[in-house]
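Missing here is one protein chain; the remaining ones are kept as they sit in the complex.
Right, subunit A next:
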Amino acid sequence: MNNVALKSSTGNKIANRAVISETLLELGRKDKNILVLTSDSRGSAALVPFGKELPDQIVEVGIAEQNIVGIAAGLAHSGKKPFVASPACFLSMRSIEQIKVDVAYSQTNVKLIGISGGVSYGALGMSHHSLQDIAVTRAIPGLHVMMPADRHESKKMIEALINYPYPVYVRIGRNPVEDSYLSEQYDFEIGKATTMKDGKDITLIATGETVRVALDAAKLLEDMGVHARVLNMHTIKPLDEDAIIKAASETGKIITLEEHSIFGGLGAAVAEVVSQHHPVPMKILGIPDEPAVTGKTAEVFQHYGISAENVSTIAMSILKRG
């Protein structure tokens, strides 16, 4: 098993978007075909330093999300490596048809980075939350979908995406997130879940910022004598079906965690595999079908029970049922 997970909080203050921008700058210096496109979003995407150092490699399109995706498709078709950095709520909704047709259907090598995703715009409400983006993007043939757990994984993911030949939608949050990984010293492979912690009693499958919650829940469970397995499903499509089937058969129970609607996201994707290959009891934890409550991410998570305490309580109740 991998021994990659960080046991507890380090109080990390570096946001995933900052790491992604630094990584793109580092790679962009060496490859002038790497371009970033922004929709008046270079500040939100932490791309100001990139724009200052590599002004010929940043393309500003203004507040026009349909246009940004179309232009990126045209650039990719002409041999460029475009990374679109635009708020997830607009990128995944306003321009979904361009994503479907110009990117996925035409198979242009565009990397779509949905920034400020999930509930990270907290108080701004449903217009700015993106809690349907995974459901929508993963239903599009040819488009791959990913969510990094922390800053270390953000860096590894961007490095892996530079020469990845498929279009990808990556969703990240706005604010610094607690580390889940000890460091960048681990093997990251697109499409392969990371076993953050092994266990035989139940499996917690999480993605993005909820990986840390799953790790903390597993720790609580360990204190109660329950050995939970924790899988970080950073790639939601193509999904690591083998890891899911293995978890179902070896642990017999699954809880999924995500910062997304309970419809169509990670939980639904896992349930599609489990129900057809190895049915076991499951709990899908996420945002219910309502305009999400507003507040800071931690407050919203707490409200909907996406917390270590609640996950361990649910786990115990599933285990009691046998």
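Just so we're on the same page, a contact is a pair of C-beta atoms (placed from the backbone, for glycine too) under 8 Å apart; a residue touches a chain by one contact, two chains touch by 3 or more; residues count from 1.
Here is the rule we go by: contacts and distances are computed from a predicted model.
Missing from the rendering is one chain, named in UniProt as "Transketolase" (options: "Transketolase", "Fe-ABC transporter permease", "Transcriptional regulator" or "Phosphocarrier protein HPr"). From the set A:S78, A:S127 or A:S317, the residue in touch with the chain omitted from the display is A:S78, counting the whole complex.
Across the entire complex, the residue among A:N12, A:S106, A:Q132 or A:Q302 in touch with the chain not shown is A:S106. Residue-level contact of subunit A with the missing chain is found at 35, 56, 59, 61-62, 64, 66-67, 69-80, 82, 97-98, 100-102, 105-108.
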